[in-house]
Each structure stands twice: as structure tokens, then as C-alpha cells.
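A single protein chain has been omitted; all remaining protein chains appear in their positions.
On to chain A.
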Amino acid sequence: MPVAASAIYFLNLRGDVLINRLYRDDVGGNMVDAFRMHIMQTKELGTCPVRQIGGCSFFYMRISNVYVVIVVSSNANVACAFKFVVEAVSMFKSYFGGAFDEDAIRNNFVLIYELLDEIMDFGYPQNLSPEILKLYITQEGVRSPFSSKASDKPIPNATLQVTGAVGWRREGLVYKKNEVFLDIVESVNLLMSSKGSVLRCDVTGKILMKCFLSGMPDLKLGLNDKIGLEKESQMKSRPAKSGKTIELDDVTFHQCVNLTRFNSEKTVSFVPPDGEFELMKYRITEGVNLPFRVLPTIKELGRTRMEVNVKVKSVFGAKMFALGVVVKIPVPKQTAKTSFQVTSGRAKYNAAIDCLVWKIRKFPGQTEPTLSAEVELISTMAEKKSWTKPPIQMEFQVPMFTASGLRVRFLKVWEKSGYNTVEWVRYITKAGSYEIRS
């Protein structure tokens, strides 16, 4: 059996129960005590997300300041259970308007109970699709603590059932203006050695879609990925257009995508759910364009002084710019005093994380600002051994840039009423784990 969760708990960081839902009687009511005693109050917390205590297994995840704990007594499918929690939390978020934390839970507990009743029955996951849940949920999410009144809206008629064929979309949707928003969000992961060679580098991307379309539209998405283009040129028996093609290592799709058609024709075609959803995810390891190069030189001058020079080069187009660039340069714990010179942005020493934090709000392409800092250390007798340097870490967002080079070639919308649609496409590349050893 895939999950058969015996109970689910939401706890705050102190271990107080925010919500508890016992689905089956095969675990005792004191399970939450066991969790508090054996996991929360020990060093075990955070060392492993799956623990066995007595005859039960606990799966737990921390999400902001809340622990979500699932208790099972059988040999459950862990991946499924975690996925379920993640999905449930993202659904709760959409009901509460973004945040999932202790306050949101306290303000929405009736709603959460209602949802927990619908999404899981006797420990088996039921329907988590928001479209279908809308039919059964009476409470409205509480978005702010001040307006906690239940909804007065007429309850949607549950008999208006979705048809089995397209479980994720209701029929009879009408929009005045038909619009589709497409966001290609990539996060680029890098691990660079101290000698400047790339040890590991990959891009995980997702295509997020927001659809406000009437009726039952059929959508077709074309990308500049290699397999798709080759297939297309084969079918039209003409050579592929020149230009960059992308080789995707792996793709996964939202359940709305017709996978049979993707495998045979290599086109992404689908009937979208209403509103926001994640259309596809992909992973690329070859031919990644790194947006930034970091060139650090860190010299230890004697036992109490360090000289830090970091140059960051932006290697994307000169017309583009990156936003929210943060470079974190680790320094030893016993740092006493720091002084900086930066050619752009601002830098300061953050003692809480033992880092020099250099922030540049707007970072144009093809530039290379530098930071040079002098660090004075408290001399300690004990610390004679050399300091182990954590890597330099970077955060950034580069709009209109994809590290993979992926581009949307077309997005076709077809609906039997033949309305016109407006399509919006955005690209953005963010830093995943961007680490440079120094």
C-alpha cells in the first residue's frame, strides 16, 4: 500500500500541536509525544527525515516554522509520502495566500481540517487537485489575521462534476480576455574548484504557466530543444533552421500533457488546468552558459591578517542586467575588523554567518566589479591549525536570460470557439547552489 498514513501532525518549533488528524487507530494517541521526546528534543532533529520509534516510522519535514509529521505503522512508500506533504503544503499555501507558517495555520485551522478530510481518507491520498477540491471546500482561506469571517459566497454545486477525461479542468469557464503567461525559470547550480575548473554544473528549469482561457482549449508548445526540432524537420522533410538547439537530459510534465503525443511527435500538447500550474521541468548538464565568473584571491598574511580580493565577471549580454546579486565570502570565526573597497554595490561583514556579504542591486552584463577587503583576526593560541574555508556562495537573478539557452519558439492555442489569445513569455535565471571554492 502506497502511504496509508496513520496520522498527520502539524507542530510548531516548540512542539505544540497546531493540527492533528488521526486517520487510523493503529498508532496510539501519544505518538506526538514520542516524536517530541525522541526527535525534537534530541540532537537527532534534522539528521534524518525518516525515523523509526517503536513500531512506527515518522517522516517529518520542516516548512518555515512548522514541522509536518506523518506517522505510519506499515512499510510505507516514503517518496510518495513526502511528495504528498509537499503537494498538500503548496495547496494550503494557495488557500492561505502564500504563507505556510504557524500563524497561517492557527488562523485557518478549520479550513485545514476540512482539507485534510478531503485529501486523505483512512490514510490513503485522495484528490489533491485544487479544481476538484474547490467543489467540496466551504471555508475560504484567511489571508490576514484581521478578516477571519467565513465566506458568504454560495457554495459551488458539488454535482457540477468534472468529467473523467480532463480531471484537472472544469467545463464552462469564461474569460473576457484570454491570456496565457509563460515563465521559464531556471536555476543554475555550479561547483567550481579553487583552481577555476568547473567540477559540476547543471541547470534545472521549470516552465510555469498561468492560464486565463475560456472553454476547453488545446495548447501546443514548441521549444528549441534538439529532439523536438529534429523530429519537426523530419516531418517537414527540410533541414532544421540554424541556431542553437538544446539537449535536454530529462523532462517531466504536468499530468495534463499528452505524453503519448510527446513521445511520438515530440511536441508538448495539452489541455491546461485553469490558473497557475507547473507545466514541465527539465534538467540540462551540457552546454550551460554560466552568467557569472568569480575570481577570488584570499591571502593569509601572518596569523592575524587576511587580504581578500574578489572579482565577479558578468558574462551575459551587455544590454541585460542581473538583479539582487549577493556574494558571500566566508571569513574565519575570529574575525575582528574588516575594511572594504568595492567598485560597485555595498559590502559588510556579517558575524552571524561568518561572511563578508557583498550586495549589488543591479549588475549590468559584461562588467567586472571587484571587492577588496582587509580582514583582521583576533589572535588565539588554540587555533594553530589552518582554517578550513567554506566555498564562496552567490545569489542572483538574471531576467531575460536562460543559462540553458532554452527558448520558446511558439505557443499555439486552439479552442473551438476560435477566440484570440494574448501570450506573454518571460525568462529568468536564478542561482541554485552557486559555489566557488577558494
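Criterion: a residue touches a chain if its C-beta (ideal position, glycine included) is under 8 Å from a C-beta of that chain, and two chains touch if they have at least 3 such contacts; residues count from 1.
Here is the rule we go by: contacts and distances are computed from a predicted model.
Looking at the choices "Signal peptidase complex subunit 3", "Beta-adaptin-like protein", "Collectrin, amino acid transport regulator" or "RNA polymerase II subunit A C-terminal domain phosphatase SSU72", the name in the UniProt record of the chain not drawn here is "Beta-adaptin-like protein". Shown as candidates are A:19, A:91, A:295 or A:320; the residue that touches the absent chain is A:19. Which of A:48, A:174 or A:352 touches the hidden chain is settled by the complete complex: it is A:48.
Annotation for chain A: contacts to the undisplayed chain at residues 1-4, 14, 16-20, 22, 24-25, 28-30, 32-33, 46-50, 52, 55, 57, 59-61, 72-80, 82-84, 86, 109-110, 113-114, 117, 121-122, 124-129, 135-136, 138-139, 150, 155, 158-159, 161, 164-165, 167, 189, 191, 199-200, 202, 204, 249-255, 259-260, 262-263, 278, 280-281, 283, 385, 388, 390-391, 393, 433, 435, 437.
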